[in-house]
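Heads up: the structure comes next, in C-alpha cells.
What you see is the complex with one protein chain gone and the rest in place.
Order of writing sets the chain letters: A and B. Residues in each chain are counted from 1.
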Amino acid sequence: MTNVLELKGITKRFPGVLANDNIDLTLKKGEIHALLGENGAGKSTLMNILYGLYQPNEGEIFIDGEKKIINSPLDSIKAGVGMVHQHFMLIPVFTVTENVMLGDEKLRGGVFLDRKVVAKRILELSQQYNLDVDPDAYVRDLSVGVQQRVEIIKLLYREAKVLIFDEPTAVLTPQEADGLFEVMNNLLDKGKSIIFITHKLKEVLKASDRITVIRQGKVVGSTVPEEADEEKLASMMVGRPVMLNVDKDPSNPKDVVLDVQNLNVLDDRSQLAVDNVSFQVREGEILGIAGVQGNGQTQLVESLTGLRENFAGDIFLLGNKVTDESPRKITEFGSAHIPEDRQRDGLVLNYSITDNLALNTYYLDPFSVGAILQEEIMKKSAEELIEKFDIRTPNAETTAGSLSGGNQQKVIVAREFSRPTKFIVASQPTRGLDVGSIEYIHARLIEKRDAGTAVLLVSSELDEVMQLADRIAVMYRGEIVDVLDAKDATKDLVGLIMAGVNPAEAKEMVKVE
Amino acid sequence: MTNKEKESKNNKSSISVFFDEVSRSSWLVPILAIFSGLLVGGLIVMFTTDEMYILIGDGQIFEGLSLGFRAMVDSFVALFTGSFGSPTKIIAALQSGDDLLIRRAFNPFLESFVASTPYIFAGLAVALGFKTGLFNIGAEGQLFMGAIFSVWVGFAVKGLPAIIHIPLALLAGALGGAIWGFIPGWLKAKTGAHEVINTIMMNYVAFRLSEYLLRGPLMRPETFTPVSPMILESAELPRFFESPIRFHLGFFIALFVAWLVYWFMFKTKWGFDLRTVGANPRAAKYAGMNIVRSTILAMVLSGALAGLAGANEVLGVNHNLALAFSSGYGFDAIALALLGKSHPFGVVLSAILFGFLRNGAIRMQIVGIPVDIITIIQAMVIIFIAAPAIVRSIYRLKEPKESDEQTFVTSWGAN
Partner (left out) sequence: MTTTLRKKIDYVSPSRQRWMGGIQMALALGIWAIFSRSLETGTFTTFVMTPGGSEFELPNWIFSTLPTLNTFAMIAFAFGAYQFIKGFGKRTNLILSIVVGLFVFSFLSWATAEKSINLAGLLKGTMVRAVPIALGAFAAMINERAGIVNIAIEGKMLAGALVSVLIGSLTNLWIGLIAAIIVGGLLAWVHGILSIKYKTDQIISSTVILIFATGLTSFVSARFLQKYQHLNSSGIFHSFPIPILSEIPFFGPILFDHNIFVYAMYFFLFFLYFALFQTRWGLRLRSVGEHPKAADTLGIDVNKTRYMAVILSGMMGGFAGAYFTLGSVGRFDEVMTAGRGFIGLAAMIFGNWSPFGSFGAGLLFGFADSLASKLAILGVNISSEFLLMTPYIATMIVLAGVVGRGQMPAASGQPYEKE
C-alpha cells in the first residue's frame, strides 16, 4: 500500500507550551489510522496543522508523495484533506444544502446560488455512502448524529481523499458510534483513507487498522490492534499504569434529598427541552444522568440550580419547595453545583483565585462584616483551600484564567465541596481534563457520596456514568425514559435507550444478543 | 518564551533591563496616548489653517507650511496659557502685589480645576458603568436632569440655611440623574434592550425636556430667554476666593465622592456584586448574584453621579440653568473613563487633565480654533487606549507582562 499522507518532524510551539514535538505520522491508502492520546496531548493541534488552521514551526507535509505547503484550510481542501471537527463547523440557521455548498458554491447565471444542483448532489452522496439527510432541513433542527452526517457529506462534496475524524464519538450513543464505524469502513471501500482521533481505548481497538499514541506532544509508540489491549494502551497514553475501573463500595442510600416532580423546562427558543421529568436522589447515592448531549440535560441542571425558569412542575430540596427559587437561595439550602462550562459559568477568569473561591460565600460572615469585605480572611481561607485541594498555583492572587484546565476545575471543586453540602450537581465534571485530574475529581465525588451527600452526575461520557453512578437515568428528547440500577445496566442497554429505543424492547434486544 | 530569548534577556545589562521594564509597563500607554492625541490635534489645526492654503496656492509652499506650523504652535501656547496661566503675567502680578492682579493671574490655573470638577463626577459615572459591564452613553442626559432638579430646589425651596439647602440641592441633582439612569437600566435588566441605544435616546429626550421646561415652567419671569431663575444664595456652593476666581467646594466634594466610589466598588460586598456582573455575568448569576438588581443599581448610581455633575455646575458655577449649558461633559466622560482604566483614582487624574484641556481650549477659541478640537483629541486618545497595540507598535514598545486588556461591554446580548 502507498502512503497517501506523510507528516515529517512536525513541531508546533505556543507561548509557554511545546504542543507538538517532532511528530512523524504516515497514513496508508485505505486504512484507518487511530491517533490516541489524552486531552491536551497535542492530537488536535497536529490535525489543525494538517488542516491549515495552524502553521507548524518546523516540519513537512507530503500528500501522495508530494510536498505540500498548507497555509490555510483552502490549501488543505485542495490537497484532498477534509476534517470532521469535534465541535461541528455547521451554521445552525443555514440549511443542510447551504452548509454543504458554503465556500464551494454552485451558481445559476453566474450570480444566484443554485441550491437545487447542490441538493441533488447531496442526495446522490447520501445514497452512495448510506448517509441519510434531508438537504432542505435547517441544521439547528437536526440531532447531533445527523449533523455529523452533514459534516461528512461536506467533505465528500469537496471530494476529500483523506478524512480526519476528531473525537467523532463524543456526541454519539454506542450504537450510533457503531453506525459511524460502518460508515467509515464504507468510505474505505470507496477509496478513502481515515485518521481517527480519540482518547477512547475500546473504540481504537474496535475500529482502527493502526494505532499511534502521543503523549505531551510526542509520539510514544505505534502498534496494531491485534497486539494491543486496553491496559497497554492506557499506560502508553498516560505514562503510568492506570486504574481503568473506579474503586467504590456499594451505596447506602437513605432519605430523599432531591425530589423532582413533573418538571417541564423550556430552552432559549421557548421549546420544550425537559419534558415532564420526575425523579429522586437520596443521601449517599450517585444518580447518573446518561444521554446524548442536547437532550435536555443542560436545561434540567439549570432549572435545578435556579439558573433557568421552570415552565411547570415542582422541585423539592430537603423537603423545601425550591421551584423557581433564586440560585442563591438554592445554594443556601445546601446545594453545590459544578457547572458544565467551567470557564463561562464557574469562574471569573480575570479574578484572583481568592475571589473565585469566595464567589458564592463572599457576602457571608466571616468574609463580610456588615457590607465590608474582609480581604485578609478571604485570602487566608483561600490559602488553606489551595493546600487542601492541591491547586497548583504560584499564589492565591494569581488569576483563575492563567491556571490549567485541571486546576481551574479544582478551584471550583474546592469552592463547592468546602461548604457544608447536602446535594451536589456535577455537570460534565471531567470534560476536557487529563487522566490525573479525572481520577482526582472522581475520587472526590465518591468521597462526598460516602459522606452522605446526594450526588446528581450529568455526563455525556457514558463510561463515566457507568463507573460512578449507583442508579442511571437515561434522558432522551427531554424525557427520562428509564431509571436503571447500575448493576443491571450494560453499556449496550443504556446505549439503546439513549438512542430512543423503548426500554422494554431494548431489554429484550440485549437479552437476545 | 523560548530558551534562547530567556538567555538573551539574562545577558542584558541592568540599564537595558530597566528600559525593558519601562517599555512593558502599563502606565506608559496612557501617557503616550495623550501625547499622540495632542499631536494629531495639532496637525489637524495646522492642516485646517485656511491662510496656509492660500499661500500654497500662490506658490509660496514653504511660507504656507511655516504659517500652518505657527498656527499649531500658537494654538498650543494658547492651550497652555489658557489652562495654566501666563508665566509672565503671574510674575508681574506677584511683583505688583495687587490682590486683584494676582487673582486674575492665577485664575486660569484654578479655573482648570473648576472645569475638572464636572468631569470627575461624569467620569465616575461612566467608569462605574464600565465596571459593571454597562456602557452609559447617557451621562449627558443624566447630567441635564440633575441640573434641572437641583436648579429647581435651588430657587424654589426657600428659607433653608445653606447647611441644609446645599446638600438638598445636590441630592436632588443626584436623584434627577438617577431617575434618568434607572429607565435604561430597568429596560436592560428586564427586556434586554441595549443600554447604548436607550441612553442615547434618553439624551435626546432630556434635551427636549429641558428645552420645554426652560421655555415654560422653569423660565425666569419677566424674560423671554430660555434661562431659569437664579438659585438662592443659600444653595450656592461656597467659593474660596473673591471674583474672578470661581474655584469652589465642588472640587473637594468630587474628590470625596471619588473615594466613596472606590470604597464602594472595591471594599464592599455590593461592589463585589457589581464588578462580578461586569466581569462575567453568567458566573455572577451562577454565584447567586442578582443580575437584574445589579444592573439597575449600577445604572441608578451611574446616573446619580452624572446628575451630581449637573448639580455641581448649577450650584457651583452658573447659579442658573441655560439651554445647552453642558456642551458635552457627558460624552467626554467616556474618553476619560477609558483613560482612567475605569478606576476612580485614574478617573480623577484624567478628569484633571481634561479640565485643563477644556479650559485651555477656551483660550484657543480666541485664536480661532473651534472648541471641538478637544473632542477630536479625545477620540484619538480613546483609540490609542482601546487599542494599545497601536501605541505599542508606533513607539516600538514591548508587549506588557500582564495583559492590560479590559472587557467593557457585551454585544446586544439579550439577558
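Just so we're on the same page, contacts are C-beta pairs under 8 Å (C-beta built on N, C-alpha and C of every residue); 3 or more make two chains touch, one makes a residue touch a chain.
Everything numeric in this text was worked out from a predicted model, so none of it was measured.
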{"item": "Residue touching the undisplayed chain, where the options are B:His194, B:His248, B:His319 or B:Arg358", "value": "B:His194"}
{"item": "Option from A:Val117, A:Leu205 or A:Leu266 whose C-beta touches the chain left out", "value": "A:Leu266"}
{"item": "Candidates A:Gly30, A:Gly59 or A:Pro73 - the one touching the absent chain", "value": "A:Pro73"}
{"item": "Residue ranges of chain B at the interface with the undisplayed chain", "value": "44, 48, 50, 135, 137, 187, 190-194, 196-198, 200-202, 204-205, 208-209, 211-212, 215-216, 331, 334-335, 338, 368-370, 372-376, 378-380, 382-383, 386-387, 389-390, 407-415"}
{"item": "Chain not shown, touching residues in chain A", "value": "14, 51, 53-54, 72-74, 77, 83, 85, 89-94, 98, 101-105, 107, 111-113, 132-134, 137, 141-143, 145-146, 154, 266, 270-273, 275, 311, 477-478, 499-500"}
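Definition applied: only the chains that are shown with their structure count from here on.
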{"item": "Chain centre separation (chain A, chain B; CA means) in Å", "value": "48"}
{"item": "Contact set on chain A toward chain B in their complex", "value": "13, 15-16, 305, 307, 326-329, 331, 337, 339, 344-351, 355, 359-360, 362-363, 368, 371-373"}
{"item": "Chain A contact footprint on chain B (complex, rising order)", "value": "1-2, 267-270, 272, 276, 279-280, 282-290, 407"}
